[in-house]
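Take a look at subunit A:
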Amino acid sequence: MPKLTIDGKSIEVEKGTTLLAAAQQLGVYIPRYCYHPKLSISGNCRMCMVEVEKAPKLLTACSTEAAEGMIVSTTSDKVKAARRDVLEFLLINHPLDCPICDQAGECGLQDYYMDYSLAPSRFRMADKVRREKRRPVGPHLVLDKERCILCTRCVRFCSEVTKTSELEVMERADHSYIGLKEGKALDNGYSLNIADICPVGAFTSRDFRFKSRVWFLKKVPTVCLGCATGCLIEAHHNENIIYRLVPRPNPDTNTWLCDHGRLTYKSVQAGDRLSKGVIKNGLIDLEPALREVASRIDEARTSVAILGSPWLSIEDNAALARLAKDGVKTGSYCFDFNSEQGIKDGILINKDSAPNTSGVKAVGAAHGGIKLAELSRRITAGEIKLVLTEARAAGLIKQALKSAGTRLIVFAANRGEIPPDTYATLPYASYFETPGTFINYQGLRRRTEPPVKAPEGVKPLWAVVNKLAAYSGDSLRLESAEDALEGIELK
Partner candidate 1 sequence: MEFFEANKDILLFTGIAGAKILAFLGAVMGFTALMTLAERKVSSLMQDRIGPNRASVFGFSFNGLFHPIADAIKMIMKEDFVPGRAQKLLFTLAPFFALVPVLALFAVIPFGDYVMIYGYQVELQIADLPLGLFFILALSGLAIYGVFLGGWASKSNFALLGAMRGAAQMVSYEVVLGLTLVGLMMIYGTASLQDMVRAQGSLLLGFIPAWGIIYQPFAFILFMTAAIAENKRTPFDLVEGESEIIGYFMEYSSMRFAAFMFAEFIEIVLISMLAATLFFGGWQVPYLYDTGFLFPGGPALPMNHYLVAALQAGAFTAKTVFFCWFLLIVRWTLPRFRFDQLMGLCWKALLPLALLNILITGAVLTILAR
Partner candidate 2 sequence: MISVKKVNNKPLNLLERIYLREIARGIAVTTRHFFTNLLNPKGMPTIRYPEQTRPLPGNANLRTRHRLKMRSDGSPKCVACFMCQTACPAYCIHIEAAEYTENTVEKYPAVFDIDLSRCVMCGMCVEACPEDAIAMDTREIPGGALTREEMIMTKESLLRNLPDGSAHAQSGNARSGYDLTTPSEEEPSRKGAANRLANEYLKSRGEE
């Protein structure tokens, strides 16, 4: 347990802790480009240099282990001069692209220049090294070699996290640049993380490209619903438009975020987003659609089947269960889904593509219901005249529905989700538009926060269900999402 002093404050750290990590524990910030807590230490950017007493030269804080009795200074004149000089070296060949660079505003070079340098350039524009710009290097990324400062975070990410090793530093010295290996493309499914960890604008997202400047974006912490992993994310939005999703690193679940999860926000802004009801492929206003669905349910009553969905939040599933039990009063309702869960690729992507399989179990435990197989049997046997469920969950009983020709009514957020031969569709507010509770594969409770507002008139699913019951003359008394949670035990 070495004990050392950093900027006059002493601390005792675990053996093997680096100076940078020790300083972080003390709340002393040391600037860095190549260091990343989840990647191996490279020590090539020289930005994190600190002065250690009795050491002949400045040391890189990211790669020096703390030792007993070290006296470290991060603010001495020597350190300041070193930082200024490192920045000057990095900026010599960095193009003046800030006006068109998407990184501007969250750029390491900009930030550190303002914090540690502020020195005017001593080099002429014409003498800058010119390289290839704007090269698409995969489905999601654009590479600008001029802007690169060769910190190799991207190279290490590809070799250590995804273990696909598409990227490499080519050539030597001031000729060196980051390049794709022969015959490879950056399509490993986690490539957008490189745009995040790139401290400058060398790698930028093709999806986010030129859409908005980062300083206009507002940030909302929420949860990714791409699969059962339930990664914590941050939605960046402005004026009711989501521009991108970035990971919220946490020790429990995730540091990174997969490309699939990052693009899940697109469905909210897609052209087929439903803001009206659909009856047999025809758009219809919400109220008449609701009334139509309610009258169909009234016709069938006890031969109605209600199926929950692992794509819906616990609140919305619970509202459906209440509709089955207290509204329609049918025995055929199912909140029992079983999927194999666990990380598929060793990084983040889950075997279970639905986000809330565990959460629906909790609803089933509180409200009872039949097994999915039993529901399929009843449908096939023709005991059921009408099935009410969520669009993607309808896919689970596709075969039974097809063979029996049962009337299907679904809730859907996008028109593309609606299964063929659906009788009626009601829109609901997605979880980028309304809060919802989910339980991921680890059994951790996750709550989404809405960054944007639902289209005019579109309500959360529990509210739609409440209204449906009211049209049929039953009152579920669902005033808020919390009302639906009544009786459900959540850890």
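Selection rule: all candidates are chains of the complex that A comes from, given by their letters.
Here is the rule we go by: a contact is a pair of C-beta atoms (placed from the backbone, for glycine too) under 8 Å apart; a residue touches a chain by one contact, two chains touch by 3 or more; residues count from 1.
Only a predicted model underlies this, so the values are computations on that prediction, with no experimental measurement involved.
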item: Touching candidate for subunit A, same complex, options 1 or 2; value: 2
item: Residue ranges of subunit A in contact with candidate 2 within the complex; value: 98-100, 104, 126, 128, 130-134, 146, 209-211, 213, 215-216
